[in-house]
Structures are given as structure tokens and as C-alpha cells.
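Reading through the C-alpha cells given below for one structure.
A single protein chain has been removed from this complex, and every other one stays in its place.
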Amino acid sequence: MTLIVKEKQNLNKILDYLNNLSIPYKVNSTKELYLLDIEDTKNLLDEKILLSFEGVIYMTPLLDKPFLWSRKTKNEDTIIPLNHYTIDSKHITIIAGPCSIENKEQLNTIAVQVKNIGAHILRAGAFKPRTSPYDFQGLGKEGLTLLEQCKKEYKLPIISEITDLSQLDLFVDHVDIIQVGARNMQNYELLKALSKINTPILLKRGMGCTIEELLFSAEYLLKGGNNNVILCERGIKTFENSTRYTLDLSAIPVLKKLTHLPIFVDPSHAVGDWQYVESMSLAAIAAGADGLMIEVHHTPLCAKSDGLQSLNIQHFHQLMQKCKKIAQAVGKEIL
Amino acid sequence: MTLIVKEKQNLNKILDYLNNLSIPYKVNSTKELYLLDIEDTKNLLDEKILLSFEGVIYMTPLLDKPFLWSRKTKNEDTIIPLNHYTIDSKHITIIAGPCSIENKEQLNTIAVQVKNIGAHILRAGAFKPRTSPYDFQGLGKEGLTLLEQCKKEYKLPIISEITDLSQLDLFVDHVDIIQVGARNMQNYELLKALSKINTPILLKRGMGCTIEELLFSAEYLLKGGNNNVILCERGIKTFENSTRYTLDLSAIPVLKKLTHLPIFVDPSHAVGDWQYVESMSLAAIAAGADGLMIEVHHTPLCAKSDGLQSLNIQHFHQLMQKCKKIAQAVGKEIL
Amino acid sequence: MTLIVKEKQNLNKILDYLNNLSIPYKVNSTKELYLLDIEDTKNLLDEKILLSFEGVIYMTPLLDKPFLWSRKTKNEDTIIPLNHYTIDSKHITIIAGPCSIENKEQLNTIAVQVKNIGAHILRAGAFKPRTSPYDFQGLGKEGLTLLEQCKKEYKLPIISEITDLSQLDLFVDHVDIIQVGARNMQNYELLKALSKINTPILLKRGMGCTIEELLFSAEYLLKGGNNNVILCERGIKTFENSTRYTLDLSAIPVLKKLTHLPIFVDPSHAVGDWQYVESMSLAAIAAGADGLMIEVHHTPLCAKSDGLQSLNIQHFHQLMQKCKKIAQAVGKEIL
Partner (left out) sequence: MTLIVKEKQNLNKILDYLNNLSIPYKVNSTKELYLLDIEDTKNLLDEKILLSFEGVIYMTPLLDKPFLWSRKTKNEDTIIPLNHYTIDSKHITIIAGPCSIENKEQLNTIAVQVKNIGAHILRAGAFKPRTSPYDFQGLGKEGLTLLEQCKKEYKLPIISEITDLSQLDLFVDHVDIIQVGARNMQNYELLKALSKINTPILLKRGMGCTIEELLFSAEYLLKGGNNNVILCERGIKTFENSTRYTLDLSAIPVLKKLTHLPIFVDPSHAVGDWQYVESMSLAAIAAGADGLMIEVHHTPLCAKSDGLQSLNIQHFHQLMQKCKKIAQAVGKEIL
């Protein structure tokens, strides 16, 4: 790490600080400035404190480090192989399904239809994080079993959300992709546990979290050894209240520039109203997203959760047709 | 306006209030509730106060009124005829040009090129609202004259930003579309003056303003008699700092549902970095925007303002090619 | 629940929906409106869907329900008894201590000093949720043991943050108050587990969460039977970047009106700079907060985390003197 400092007296305070922590350094100087090369191999330094010393006018920026998510570390786009399907950056991957697993019939009905229409992966929640404790909390383990039956019967890879690390074995046994929800993006104990397995992880951006924080949460997963990480934009909290959250589509080109990880978008949760899902899906693909996650229900108004934002089968069919055209227009394909 | 009130004693307080203001009303009642029909023809009532009375459980929502921007008032999409070009919802309109007019040569160089590449309208600022008083404030009247020369020479309609109503005559004489910038979206004296002319207005959304507030500002223009209003999304202030503002593309389907006015998007100011302009432009068209406003400069790094976010000629050319494909994919055309 | 609907055909669709879910209801009607009394005893309804039906002009608002956090359910301010101290709304409670437990000497040095200066509760983190996986993650169980030694030696109740429910037994055995951090405010599995114990919980508001969402998270705790809940405002994410977060002090009177639970404020994390901690602490007390949580370190710049926002001993002493004056001015006392 390089530090540039003005004035000798400021330099001396920093050297005291470094000596105190036994951190080695070298000093070079020009007429007016001091250059400090610090070797913080044990990661003892708080960079914000260094920056706060008087006279410090420059420090190697944090994001310049060779993080595992960075294109500086690995430039080729990450490819994530699943049973029966592979996620890559040349194809648009469509994940579709109901918000919650309600019962066998509901799940099967939806699974068959989204498969026929062309979805590549089936989504459905068994453990539901709900704002109110009085809302439907999901079928739990029983739900996952129903989901796995669909996977086998329809040869559709499945994704479902984990809400606590006590569920880890269950998820490793049953699902193809484990979803970490927006509310758990900074649940670091969960991330550490998920970093030790190989099951692909779809990591949703927290509604109050920056792109940088999302990348740091991904780093928890990568650092532990799980390289199969998908990032998912799903809206942030802003003052605008005509949509449930504000979908930050600029995150797509920003992330594409910084990281080799696949970028997905969940327009359903972001806008909270099925009428806006189609246009946001098309926009996401046009902006460069690698995949979409869409809520679909055969009878949306009877869904046990998030019915308002679910597309019905017909609208999902129409969405797929349009997505294919946009994908083609940006030189990609939907298998 | 209809009000529903619980309990007689609550009703009586409201009736006192209405009597006090001499506003006529009728009361109907069920077993538990009172229905109050109020005829506030003189617009004397503050609806927020009515809502604040104890026992009021319902009031006709504000946005249900027949505002002039509303599809309830007029469902057909507004068409805006210009010299040499017409803005409508079947074609994607491309506005392009430099942030500021710097001199004749710069303006002409850019105008010729964007015209050749296919832009329909030339943008360039003569009066520049700058955060710092030490930044370049624009060429003023002289700039507008240079801009008008381009208009005549290249048969390109022109748009430029007005920053005070003292400039009104100048703009009416010179430009085809008057831009009201984000910082002036709620400059109501300016809006009132612009409502009295016929020159089309492109009204940018304030960076701290909701979609509802944008529509109310448009209402100032429409109410005075100027029907040629274009709305323009250009990013809102959020906690995310990897882009200059957060481009709110969901505003497009939300506005398209509510209003008959054309919706444009300015990705350049929203993201503040030319590298993200292309993907946000494509996303805007995919989401249903009627037009784009793009900053283009022949030597972006030498621009007197906003050089970082300007596309160079080559990148603008590439953008146009891609925009055409996306337009086609959503069933629209770029003339 | 009461619903008011316009027009017969709209009513019929809703009745179909309710019949479909076998939910009982009664209908009354006036000339223009239909009143529907619905008995959703099994909580089968999604209220957002009901509201989305055409013609629905009113529904009993969600927050009118008798939630356990509500003053409608219990008006008297909640009192939380601890060993050696009681939290109530007549006294200002001061929680102080370092961000992280670093070692025995550091913790003891700070504990003695904050106790002497008048702090009522000692805070210190053993499990640290850090944005980057490369930052100091805390001493874990060993840290809690050191903290408990302080508790015994100095007769100071202690508070520390839990980051996963696997740590639950450890926390129940060791600490007087369990802190749920902002990043875990919506970790519902954790909240459910904490609702089953009696140890008081300090629940921090998520940086992207509304006051309403904070209350719903508190409801998870109260519903399970843990009544000892403290709410803590610690800043929200906004576009302003001169402070780390924006401390939302209006949350204090808003929460005080709605709930009987004690309201604390953590100015240290909110502003992220010790220079602003004092004024925000005084403001919090003036606004009606019941307590403060302040980061204090004997050598802030050598702290292993959050050193920039920690007060040193002298500044903490000065803060306490000023807090006492403000407390007195608003009719409260600091014991």
C-alpha cells in the first residue's frame, strides 16, 4: 500500500502509529511530499484511520486490491454448469416460478407451464422471509421435497432461498442453486458457511446496499472456495414510491465492468407490480444482464405471497417471446 | 370529493370545519359510517387537513382527479410536431449534441456528425446551470445564435435549456424545444411563463423529485395552455455512488400507464460516465421510452463541461446502430 | 377487516375471490358503495391483493391492527430490568465501550473508565459483522468470556452483538442484553429464536429499513414471548455522503408515539466520525431518546475496528457532562 503525506510532522505521527503496530514500511521523499510504502501483510491496518491522519493526500484505493470477484484477478466471464443447463454470458438464462411453494398441485402446474414456455430454471420458496410474522412463512422442508420432485420429473434445475445456516444440509441435498435473499446479503455467518460448499449461490443485493457492498459479500463466498456465484440486482430503497423499490439497472454495466461473475436481475420484487415486470425485463437484457428471475403463478391473485407482482402464464409466455427478440438484438441467445 | 367518516362526533367536527369555510356538502350514512359528498368548486380545501381529521377513513385520492396529463383526460399519445420532424410514440427520437456550446467550430463539427449519423434533434447548452460559480457558465445569447445557425444550415430542430424567465423571448425566437432542467423542475414562475407559449417544452425530472411531482410540474405547463410537453427521466439521488445519479427506468412504464405525454430519457447525465451510456440507452428503449437525449462531443476530454459523460462520434455511431436493433425488437422505428 | 367497494361488478369479483378461499364476509350497501366485513381469522388474505381489486376505495389499514409493539395494545412504557440497572423512560441510559473486544487489557482499561465516568452498560463486540472478509472478525467466544469478566468485576451489565443463532446459548449464558445488528434486523430465523428467550434484545434498525419494518421485526420478538425489546436508530442510507449514514432523529418522536418500547440511538455508527458524535448525542436526548450507545476507546486510532468514530476517554467524559444538562432540560435524569 502506498501513502502520500504532506509535511514532516504529519509523517512522523503516521510512523509512530505504524511502529506501534509493528508494521514495516519504507519512506521516499520529494521536495514537498513523503511517499510511504507499507507492507501490511497481516492486514492489521484500518485504512480509514490511515486516511484520517492529517496530511495524508493519497492512499492506494481499496478496490485496486486483487479481489477474487475482480476482472483484474480473472478476466473471463464465470461459467456455472448445472444439471441440464449451463449459465454463461452468451445466453440469457430465465429463472421462473412462484414466489412460494403452496402445495404439490400448484407447484407442478406452474413448473410444467414455465418449462414448456422455455424457462431454464424453476424458482420457488420454501422458507419465506416475511416482513410481518403473521404472514405465510412457507412450507419449509416439505416444500423443498415437492420442489425436488419437480426437478426430477421435469428435468429442470431448481433454485430456492435459504434463510438460516441450519438449513444448509437440506439445501445442499435438494437444490441446484441456493438463493441468498436481499435481507441476508450481509449475514456473514451464512455466507461463510455457503463458501465451503460447491452448490452455486445466487446472491441478491440488499435493498440498502451499494454495489461495492454486494461485491464484498460475494468475496466472502469466493474467499471460502465457492466460485459459483451469481449476483442479482433486485431494487434499492429510494424516495420514489410508485414502485416498491427502484430497480438500479445501471448496476449491470457497472458490475459487468468490474467483475467476471454473472449478473441477474429480479424485476418482479423490484417493481412489486406485474404490469411493470415486462418492460423492466426487456430493459435488463438490453442493459447487458445475463439472466432474469421472474415470478410466475397460474392464478396470481390466489398466491399466498407476492401475488401482485407475479405474471400469469399467458403474460410469461408473451414476455419470453419479447425477451428473445431483445436478446437477439444485443447479440445473445435464449436457448 | 367523497369522504368516509367513522362516528358521529368525528363527522360533526368536519362539518364545523366545512361550514366555517362555507363549502357545501351532503351527508349519507350507513349503520357505522358517514359518507360526505363535498363540492369544493373553489378549491378552498387542503386535502391533507381533511385526511388528518379523526375518524376519516377514506377520501377520493388526489390522482383520481382529471388532470390534464392523465390518460383519463386524454388517452391518445401526445404528438409533437417540429420543423422537419415529429415526435410520436411509434418512433424513437434521438436528441444528440454537446453539453455546452463552446464556439462555432465545435458546434458545427458536432452538428454535422450527429446529423449524418441519424440524430433528429440537436442539443447544446447556452445558459449552463453549474453547481460551482467558478465553472463555465455558457456563452449565453451568443451561443443561441450559433445554435440557430446550425438549425438553419443542417435543417435540424434544436433544443436548449432555459435558466430564467428573463430569457423567454430569446428562446421563443430561436429554439424548437425549450428544455427545463432538473434544477428548475419546480421553478413554478418559470413554468407558468412557459405555459403561455406554444414552443414545445422538455421537462426534466428533478433529482430529488418523485414521478408524481414531475406530473404536477407538467400540469403547470398544460394548465396554462401549452400542450407540447415532453417528460424526461435523468436519474434521481440515491445512496448508490458508482453512478452519478440512479437512472430510474421503472419511471418509463409507470409514466406510460398514467400519462399521454412522451417520455424521454437522458442517460448521459444520469450515469455521469460515457462507458455506461450505451447500455442505459438500449435499456431505456427496451423499457418503452419514446426518445433519448445523448451528450456527444468530437473531443470529449476537451469539452468545457461534462466531458466525462459525453460519447465521442464513433461511440455515438455505434450507439445508433444498436438503438435501431432494439427499437425494431420492441416494434418501433428510428427514422 | 372492512372493505369499501364501488360498483356491483367490482364487488362480485371480490366475493368470488373470498368464496374461492372460503373466507366468510357480510355485505352492507349504500346508494353508491358496498361495505364488506371480512372475517379472516386464519390470516389467509394478502391485503395487498385485496387493495388491488378494481373499485376498492378503502381497507382497514394494516397498522390499525393490535400489534404487540403498539400503544393501542399497551400504553405504559416498557421497563427493562437488568442486573444492577433498570432501563426506563424517565432516565437516560448510557451504553458505552469499544467497537470490538481486542484483548483483556484493552477491554478492562475501557470498562473501568466508562464505568467511572458514569456509563450504565458496557458494550463490546466479540462477533463482528464486517463488510470485507479481510477485516478483523472479532475474538468470538473468547471475547465474550473477557466481557463477562468485566461484568463481574465492575458490576456493569453487558451487551454484545449476536451474528448467528448458533451462538444463542453462548449469549444467553454470558450477556445481559443481546444486540441484533442492523444487517440482521430482517434475519427472521434469528429473531424467532431470540423471541423464545427472556434476555433483553436491542434491535438495531437496518440501514435500508423503514420505521414500519423495524416495528414488524420487533413484532417477531414480542410474538414469540420476549417482551424485553429495545429499538435502536443508527442511521439510514441516503444520498448525503458527508456522514456515513444519515441519523434519522425524527424516528424518535414517531416511534415514541406508536410504541411503548424504549428507543435508543447509536450516533457513533450513524455519523462515522467521532467529531459529530457529541452533537448528535445531545440532539437524540433532546428529541426524546431513552438511551444512547456510544463507542469509546482509550486509543481510538489503534482500535481494530471503527476507530474513527470512537470517542476517547476525555471526550466521553465531556459528553456525559453535557448529556446530563440536556437530560435535565427535558425533565429526565442520568443516574
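Should a chain be cited, it is by its letter among A, B and C, assigned in written order, with residues numbered from 1 in that chain.
Here, contacts are C-beta pairs under 8 Å (C-beta built on N, C-alpha and C of every residue); 3 or more make two chains touch, one makes a residue touch a chain.
What you see is a predicted model, and the numbers here were worked out from it, not measured in a lab.
Engineer: Looking at C:Q113, C:S132, C:T246 or C:T259, which residue reaches the missing chain?
Structural biologist: The one listed residue touching the chain not shown is C:T246.
Engineer: Using the document's definition of touch, tell me which of A:K237, A:K256, A:H269 or A:H297 contacts the absent chain.
Structural biologist: From the options A:K237, A:K256, A:H269 or A:H297, the contact with the absent chain belongs to A:K237.
Engineer: Provide the residue numbers of subunit B that touch the chain removed from this figure.
Structural biologist: Touch with the absent chain occurs at residues 17, 20-21, 43, 46, 48-49, 52, 127, 129-137, 163-166, 183-184, 186-190, 206-209, 213, 216, 219-220, 223, 236-237, 301-305, 307-308.
Engineer: Tell me which stretches of subunit C touch the chain missing from the display.
Structural biologist: Its contact residues with the unshown chain are 208, 210-212, 236, 238-243, 246-254, 257, 270-271, 275-276, 278-280, 282-288, 322, 325-326, 328-330.
Engineer: Can you list where subunit A touches the absent chain?
Structural biologist: Touch set of subunit A with respect to the missing chain: 4, 28-33, 35, 57-58, 237-239, 241.
Keep this in mind: only the chains that are shown with their structure count from here on.
Engineer: Of the chains present, which has its C-alpha mean closest to the combined C-alpha mean?
Structural biologist: If one averages C-alpha positions chain by chain, the most central is A.
Engineer: Using C-alpha centres only, name the chain that sits farthest from subunit B.
Structural biologist: C
Engineer: Let me have the rounded angstrom distance from the C-alpha centre of subunit A over to the C-alpha centre of subunit B, please.
Structural biologist: Distance between chain centres: 33 Å.
Engineer: Express in whole angstrom the distance between the two chain centres, defined as the mean CA positions of subunit A and subunit C.
Structural biologist: Taking the average C-alpha coordinate of subunit A and of subunit C, the gap between them is 27 Å.
Engineer: Indicate the residues of subunit B shared as contacts by at least two other chains.
Structural biologist: 238-239, 241
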